[in-house]
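Here the complex is missing one protein chain, while the rest keep their positions.
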Amino acid sequence: MYETHYHRASSVQDAVSRMEAAGEGKYVSGGMTLIPTMKQRLASPSDLIDLRHIAEMQGITVNGRSVRIGAATTHYDVASSAALKAVCPAICHLASHIGDPHVRHMGTIGGSIANNDPAADYPAAMLGLAATIVTNRREVAADDFFAGLFETALEDSEIITAVRFDAPAKAAYQKFANPASRYAMTGVFVAKGDDGAVRVAVTGAGANGVFRQAEMEAALAANWSPDALATISVDASDLLSDIHADAAYRANLVKVMAKRAVAAA
Amino acid sequence: MAKVTMTVNGRQVSGHCDDRTLLVQFIRENLGLTGTHVGCDTTQCGACVIHMDGKSVKSCSILAAQAAGSTITTIEGLAADGELHPVQAAFKANHGLQCGFCTPGMVMTAVDMIRRHQGQLDEATVRAELEGNICRCTGYHNIVKAILAAAAEMSGARVAAE
Partner (left out) sequence: MGVEGIGARVARKEDKRFLTGKGRYTDDMSVPGMKYAVFVRSPHAHAKIVKVDASAARGMPGVIGVLDGKQLLADGIGNLICGWMIHSKDGSPMKMGAWRPLAHETVRYVGDAVAIVVADSVAEARDAAEAVVVEYRELPVVIDATRALEAGQPQLHPEAPNNLIFDWQIGDEAATDTAIAAAAHVTEVTIHNNRLSPNPMEPRAALGIYDAGDDHYTCYTTSQNPHVARLVMSAFYNVAPENKLRVIAPDVGGGFGSKIYIYPEEIVCLWASKRTGVPVKWTSDRTEAFLTDAHGRDHVSKVKMAFDANNRIIGLKVDTVANLGAYMSLFSSAVPTYLYATLLSGQYAIPAIHANVRTVYTNTAPVDAYRGAGRPEATYLLERTMETAARELGVSPAELRRVNFIRSFPHQTPVIMNYDAGDYEASLEAAMKAADWNGFAARKAEAERRGMKRGIGMSCYIEACGIAPSAAVGSLGAGVGLWESAEVRVNAVGTIEVLTGSHSHGQGHETTFAQLVADRFGVPLDSVNIVHGDTDKVQMGMGTYGSRSGAVGMSAVVKALDKVEAKAKKIAAHLMEADESDIVIENGELKVAGTDKAVPWFQMALAAYTAHNLPAGMEPGLKEGAFYDPANFTFPAGCYICEVEVDPDTGRTKIVQFVAADDFGNIINPMIVEGQVHGGLAQGIGQALLEGVHYDASGQLLTASYMDYAMPRADDLPSFQVSTSNTPCPNNPLGIKGCGEAGAIGSPPALINAITDAIGNNALTMPATPQKVWAAAHAAK
């Protein structure tokens, strides 16, 4: 790791001030992606501004079907929230399969979304749930937030403070994990809103990161069942190929995971 | 160089280190507690697992500065007065270790796992919960057996105490 300067922020405003004063600063929350990246000298922020202790970014609020999750909430806390499980078990299930128990004790939803790793789980949930990403400056629809590999709509020094969504009528996430890293080799989040609107979001497979599968959404809107996907052929041309899985295999996984998610929802 | 203070194994400790110093380096080098190990660079092997504020974490992926002010338990702090903790005893009784390198992380993981599940564990759950810990010696067979035995004994002891 290159030399860096650590700052512990006491509030969102304090964090922003410190970031604006820094040369090439980075926010760190759980650090479960950023610190390993820095260890490998693939990132070299001059300053690290720690968001983990900011009280206003913590916690889960469920109001009827309306959900707000503070950005510094850990995967463990999302996975084990009884209130959340009551209205949206799919996101608890998803969080319970991120990384491993130790990573889940540190890693946060805000950190995962801000990083937008193409194999991360939360971006699929955000897109699938039509979530709103709340920052210290504005609110951004998930559809407008994820902008490609490790790219988001976040501007310099902008901080995700929370995410909001309305719990869907039905939802589920199915992941096929990479046998080595255990990240999603393909993960599919399906959701059906109270209004019948269907969303299918795919992570781990797209060459440009998380994406929505429009053809599946249309088919499921017409008929919410795994069989509705039977005739859909997933286009492999925009999918990732690597030593673990080529695009054709990932295309197969997108369909299989989508069917299983619908069955599980 | 910054001064970092935390409570480790019940004792308040301070040390000077670079901001880039990892918690595991601080524990091993500043505090001389070499039971916590480093087996990979990518937050996967779990040889470095400790408890921070009561929860298992990977000390190779946390800066010492991030951990300042926290309460840490390492493998050295688990057993009281030379007695083995029930999880340690179960690892010994069930031959849940061979070379010993992953063992501190495995034991700290098992203690956390049993706590979270309140001792209610089955084989599939234990195997899933070990996702963040790699052992190359045991094939996990006896680690799983040891954790199940410890969970049974600890929940039995809890029931008896209640």
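Just so it is clear, A and B label the chains in written order, and each chain counts residues from 1 on its own.
Simple rule for what comes next: a contact is a pair of C-beta atoms (placed from the backbone, for glycine too) under 8 Å apart; a residue touches a chain by one contact, two chains touch by 3 or more.
Here the structure is a predicted model, which means the values were calculated and not measured.
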Identified contact with the non-displayed chain, of B:M52, B:L97, B:I114 or B:M154: B:L97
Contacting the left-out chain in the complete assembly, out of B:V4, B:L23 or B:C135: B:C135
Given B:V8, B:L23, B:C45 or B:A64, the one touching the chain that is not displayed: B:C45
Contacts of chain B with the absent chain, listed as residue ranges: 18, 20, 28, 32-42, 44-45, 47, 74-76, 78-79, 84, 88, 91-93, 95, 97-104, 107, 123-124, 126-128, 130-131, 133-145
Chain not shown, touching residues in chain A: 1-3, 40-41, 176, 179-181, 183, 243-246, 249, 252-253, 256
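FYI, only the chains that are shown with their structure count from here on.
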Chain A and chain B, separation of their C-alpha mean positions in angstrom: 28
Sites on chain A touched by chain B in the complex: 1-6, 8, 28, 31-32, 35-36, 38-40, 48, 50, 52, 76, 99-103, 105-106, 181-182
Chain B to chain A touching residues, read off their complex: 2, 18-20, 22, 41-44, 46, 49, 52, 55-58, 60-63, 65-66, 68, 109, 112-113, 116, 129, 131-133
